[in-house]
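A single protein chain has been removed from this complex, and every other one stays in its place.
Every chain is named by a letter (A and B) in the order it is written, and numbering of its residues begins at 1.
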Amino acid sequence: MLVACGLESLEELFAHLPEAVRLKRPLDLPRGVSEYEIVDYFRRRGEENAAGYASFLGAGVYAHYRPVLVDTVVARGEFLTSYTPYQAEISQGTLTSIFEFQTMICQLTSMDVANASMYDGSTALAEAALMAARLTGRNGLVVARNVHPEYREVLKTYAKNQDMPLTEFGYDPETGAADLAGLEREINDRTAAVIVQSPNFFGVVEDVDRAAAIARRSGALLVMAFTEAVSLGILNPPAADIVAGELQSFAISPSFGGPFAGIIATREKFARQMPGRLVGETTDTHGNRAFCLTLATREQHIRREKATSNICTNQALIALMATVFMSVYGKQGLRELAGQNLAKAHYLAGKLQPRFTGPFFNEFVVSTGRRSPDEINHVLLGERIIGGLPLARFYPELPDTMLLCATEMSRREDMDKLAGAF
Amino acid sequence: MDPQNYRYTKEHEWVHVEGDTGTVGITDHAQHELGDIVYVDFKYGRETLKPGQHVEQGKPIGSVESVKAVSDIYSPISGDVIETNGALADTPEKLNADPYGEAWLLKIRLSNPAEIENLLSAADYQSYIGAEK
Partner (left out) sequence: MSIQKVRSHISPNEALLFERSSPGKKAYQLPELDVPPVDPATALGASHVRAEIEGFPEVSEVEVIRHFTRLSTWNYAIDHGMYPLGSCTMKYNPRVNELVARIEGLAWAHPYQPESLSQGALEIMARLESALLEITGMDAVTLQPAAGAHGELTGILLIRALLEQRGNPRKKILIPDSAHGTNPATAAIAGYQVENIRSSEHGLLDLVALEQSVTEDVAALMITNPNTLGVFESCIIEAAAVLHRKGALLYMDGANMNALVGIARPGDFGADVMHLNLHKTFSTPHGGGGPGGGPVAVKKHLEPFLPVPRLKRNGEGWALDYARPQSIGKVRAFYGNFGVLVRALAYIMAHGGNGLRAATADAVLNANYIRKKLEPYFDLPYTLPNMHEAVFSDERQARQGVRTGDIAKRLIDYGFHPYTVSFPLIVHGAMMIEPTETESKLELDQFIDAMISIAGEVEAEPGMVRTAPHSTRTSRVDEVKAARKPVLKWTPASP
């Protein structure tokens, strides 16, 4: 090959580079190791990492059982090692499954159109806010304080650079729900979007329809976020304008925070302002049904600086995991799964003192009473149980509380032990 | 052939003035460069372009999309919008078939007829696109 290129050594390939840029020593990295050594290294790291503990953490990342079929499907090289489906004729597998994904998300959220996934729920929410600004021609954001704290931080990062003033409104200290009187005070005729989360960070189900009515009266859009997708199996989808959510609950490993898959779903009339990839149905030259990426003129590779977003990668493989999960559970299964989550969490709450009176799905806040959250969690670790999230770090006004989550994977005996530690 | 009695811009729009009304569209060259047209968007600033809206010569009034490209449209003249061509919403492909006739984009009541003098004649436009190649 070198001969064909007219060269005598590999080094000559780089001879044209300026001397000053060349790295003149080997990379200072350990030598390459064998497959066994790699597996061993990561196995040891896994052991240092709470393997085998029961966990009652939620707060945006949920422990749900991952059906075996999910990894069976995504392990197939045709899905795992394929590229973005720009060449439709040899990507019908990916395109078809994304079309099904888009459909199921619409069905779950009662929206007209959903995209082929965003990086995660937090960036999906930020992009939804930008989308609302484009649609309304306004730039203000009004956000409930009981939206996930990290989601709000991401919103702030994105909003700041788009010159979008962001104000927050509080929550009712009794119910834990967003304080809609506070919303009325903050909203004005520059507000592009009102942003609420349901179930909210405290696990409480919000009255999104009422918030939506307030938004619409001011000409703003209602953006609803969700972090616990399983809740859609049982909760009535509210009449939002844009839904931005996280699908991690649908067979996506918690994996220390990522990769996940966010979605944006919206009404038909807003479709052209959606960021991210969209798959559409069409035909080939013989009239057979086929699918392809469409409305690409919104995207960065065509629209460049006028694009609806800079996003290029979506989370195709992760979305596929969610699609398989949704297929396995199906219409009845998702409902039954949600019902089990509801039962488990309410059982646990029945043994403790929920801090808020609002209705909740599978998460709730408890006051820890005589012991501090850290003390309780320390005791629980001794039983190989990870307790709830102490809320003081995000809500200093809730010092002796923790956020607990129970899912279909939570066992009664662990819940009894948890309650016993209070 | 580009109609001789129309006037043209370097951004590939045409205007046909009759009395104080100007009918505006995109040229055959433009539709050919874009390929199969899929969507037409009428926008002035952030708002959808509506009858009565005043537009200025040279300002963007929307865009035309094909599968692989987008082109902004700039108004060749100043004035108030009389109407936009509603038929294009359902059948944008008309822009490929008949860019000078059936697929006009909008009609404007001229506020400054002298502006027409700034525009290119059909011959000048032909030379311009010839040079571009």
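Keep in mind that, in the parts below, contacts are C-beta pairs under 8 Å (C-beta built on N, C-alpha and C of every residue); 3 or more make two chains touch, one makes a residue touch a chain.
All figures in this text were calculated on a predicted structure; none of them were measured in a lab.
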For this session: Touching the absent chain in the whole complex: find that residue among A:Leu320, A:Leu352, A:Leu404 or A:Leu418.
Result: A:Leu320
Seminar exercise, completed: chain B positions in touch with the non-displayed chain are 36, 38-39, 65-68, 92-93
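By our rule, only the chains that are shown with their structure count from here on.
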For this session: Could you please state the distance in Å, as a whole number, between where the Cα atoms of chain A are centred and where those of chain B are centred?
Result: 44
Problem set entry | chain B contact footprint on chain A (complex, rising order) | 134, 137, 272, 296-297, 302-303, 306
Seminar exercise, completed: Contacts from chain B onto chain A in the complex sit at residues 39, 41, 45-47, 65-70
